[in-house]
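Complex shown without one protein chain; remaining protein chains in place.
The first chain written gets the first letter, and so on, giving A, B and C; residue counts start at 1 in each chain.
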Amino acid sequence: MIMNPLDAHQLPPIGALQSDLPAIAPNWFKYPVTAHPHYTDYGGIVWHGAYISWMEEARIECLRSIGIEFADLVALGCDLPVVDLALRYHHPVKMGMAAIVKTRMIEISGVRIHWDYQVESTDGQTLFVSARVTLVAVDREKGKILRQLPPIVKDALVKLSAS
Amino acid sequence: MIMNPLDAHQLPPIGALQSDLPAIAPNWFKYPVTAHPHYTDYGGIVWHGAYISWMEEARIECLRSIGIEFADLVALGCDLPVVDLALRYHHPVKMGMAAIVKTRMIEISGVRIHWDYQVESTDGQTLFVSARVTLVAVDREKGKILRQLPPIVKDALVKLSAS
Amino acid sequence: MIMNPLDAHQLPPIGALQSDLPAIAPNWFKYPVTAHPHYTDYGGIVWHGAYISWMEEARIECLRSIGIEFADLVALGCDLPVVDLALRYHHPVKMGMAAIVKTRMIEISGVRIHWDYQVESTDGQTLFVSARVTLVAVDREKGKILRQLPPIVKDALVKLSAS
Partner (left out) sequence: MIMNPLDAHQLPPIGALQSDLPAIAPNWFKYPVTAHPHYTDYGGIVWHGAYISWMEEARIECLRSIGIEFADLVALGCDLPVVDLALRYHHPVKMGMAAIVKTRMIEISGVRIHWDYQVESTDGQTLFVSARVTLVAVDREKGKILRQLPPIVKDALVKLSAS
């Protein structure tokens, strides 16, 4: 309704939001979502900030799928706050539409974890949003960035990249 | 609590989110906000996605300050959806804290409008978040990007850059 | 963490939020949710306003389960805005917890539809929130309350109460 398929060609290339680095997990983790009314704005489409919630949910469920319960990590004193966030909006998701939030970890540099995102139509034919998020591992009590990832995270990632 | 002042030095430089382009409006528009409970997350700090709401409010109020009522623009058939969004998180805003969302238009290329942001402490000593947003002017009915900005927007911007 | 099981006894009885009227659908519709970080507040629990989103999602999915696509209804010119809302908070849902939002239509009086809610733990042992919502059918164009429910809604409800 607001940005039609043709308009995508008028936008700059989306390369900047895609990493050239090797993905740790070669496969995308897929998280289904639906554009319920509370996500929409006056345009009848998902409000641009609402994707951040979907991306967070996909990330938490992806971590769970490899054995990391985020709430447990926080209880153990480690947090993974977002330090960088970038989104590019290609086509709007209209009210009532279903979509798939695809995510994968694309690189880990020290205690920083990068995630790539693609929000797509359920048939995979339309790319709604591409995004990139960087997390950093932080000691909750000291309020300082950790020198290395907690063992529970590191072990899960080693298993993941070996699979 | 999560990222203390020293940690900022451990983060990469924030240059990428600052434009080298001349600002249309040389002065920052300042929008005061407060970290009310509903903005916070389990860490007692403002949830990373909540800044998007503050940034949108600051943008709308900045437009109003130069004579553009956003709701009127939409009623006239023009929308200004966000097509690109990037945030860098430097320090957390804790529950109850006041902050200033500073914004300015930094460049207009055709129908694209870029905005720079700095979310700061009220004394200007702490930079919490820096950000960049790109809007594009769209014909609501046709769902297509406009060839040029609507006269009401163009005129306001001309006046602004001449002031 | 904030309100423990014993505290429930200190609260007034919750009868007020439960209807004595016969349920149209005798069975609860169950909608699973998870307390992801963006739903939490400084207390590490789901922010009290976040339940409204969950309740809306459960309602939309319940309607879908009986053949009513809410977005289609809106496209046809009928809206079902909330006109009354009441929630009672019994126990908090903590970050990372899974929960079940149970809902059922309990009565229809003219163009008003009442819904009962219970947000429970997955084992059904803890009642987190009980709630009541009233919708009214509205003609979107005229901005007026409809004299009767749209046929698509009425037919689905007749089938439901006969099942």
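In the analysis below, a contact is a pair of C-beta atoms (placed from the backbone, for glycine too) under 8 Å apart; a residue touches a chain by one contact, two chains touch by 3 or more.
Note that the structure is predicted; figures quoted are calculated from it, not measured.
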Shown chains contacted by the missing chain are A, B, C
Filtering B:Cys78, B:Met95, B:Val111 or B:Val153 for touch with the omitted chain leaves B:Met95
The one residue from C:Ile66, C:Leu87, C:Leu127 or C:Ile152 touching the chain left out of view is C:Leu87
Answer key for B:Ser53, B:Thr122, B:Gln148 or B:Ser161 versus the chain not shown reads B:Ser53
Contacts from chain C to the absent chain lie at residues 1-4, 6-7, 10-11, 42-43, 48-49, 52-53, 56, 74, 79, 81-89, 92, 136, 138, 140, 143-145
Residue list for chain B contacting the dropped chain reads 34, 36-38, 52-53, 56-57, 60, 69-72, 74, 94-97
The missing chain sits against chain A at residues 37-38, 40-44, 47, 49, 95
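Note that in this section only the chains that are shown with their structure count from here on.
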Across the interface between the identical copies chain B and chain C, with over half of residue numbers shared counting as same and under half as different, the residues used are same
In chain A, the residues touching two or more other chains are 52-53, 56, 74
